[in-house]
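Dumping the structure here so I can ask a few things about it.
All protein chains of the complex are present and in place, except for one that has been dropped.
Let's look at chain A:
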Amino acid sequence: MYFNATDMTVFLTQKEFIDTAIVPLVSIDLAAEKIKQSGAEADFLLSLTGFIEQQFKGRLVVMPPFSYSVMYKNANMPQELEKQFHEAGFKHVFFLTCDHFWTALEGQVNVIWLPAIPLESMNKSVKSSILEDQLRQVVPKFSEKWSMI
């Protein structure tokens, strides 16, 4: 599910089945030497979350990315967000990011850090096989949490 009116209508009626939120954390670094890398990270993360949505549409909601510039990075943000998602009825919240900063929060919240793979130079079939590989890395983390309940 995406965060839009149609999917949220389904969510409200199927809350017991749609119990997982995927929150992409996207860093926007505008420094001239980092801006390209930052763009590649955002592109990769959004492609991957879109692919995850396609595969697990009926179980999770992919949130619009929470983006922040270096100045607005707040180390408490994920915990606070997670609390709000739990209150809204999501049993599981996963933060997907390419920003290494958040790995410090592992153990407190579910952070999945992925190295950004530059997708811009790839053709479609290579791109989709890369995304499939990445998905295979992420799925065990989902099923581990899903099987706990």
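To be clear about the criterion, contacts are C-beta pairs under 8 Å (C-beta built on N, C-alpha and C of every residue); 3 or more make two chains touch, one makes a residue touch a chain; residues count from 1.
Everything that follows uses one rule, which is that contacts and distances are computed from a predicted model.
When the listed names "Phosphate ABC transporter ATP-binding protein", "Raffinose/stachyose/melibiose transport system permease protein", "Menaquinol-cytochrome C reductase iron-sulfur subunit" or "Sarcosine oxidase subunit alpha family protein" are checked against UniProt, the chain not shown comes out as "Menaquinol-cytochrome C reductase iron-sulfur subunit". For the chain left out of this panel, the touching residue among A:Gln79, A:Thr103 or A:Ser143 is A:Ser143.
Residues of chain A that touch the chain left out of the display are 10, 14, 17-18, 54-59, 124, 128, 139, 143.
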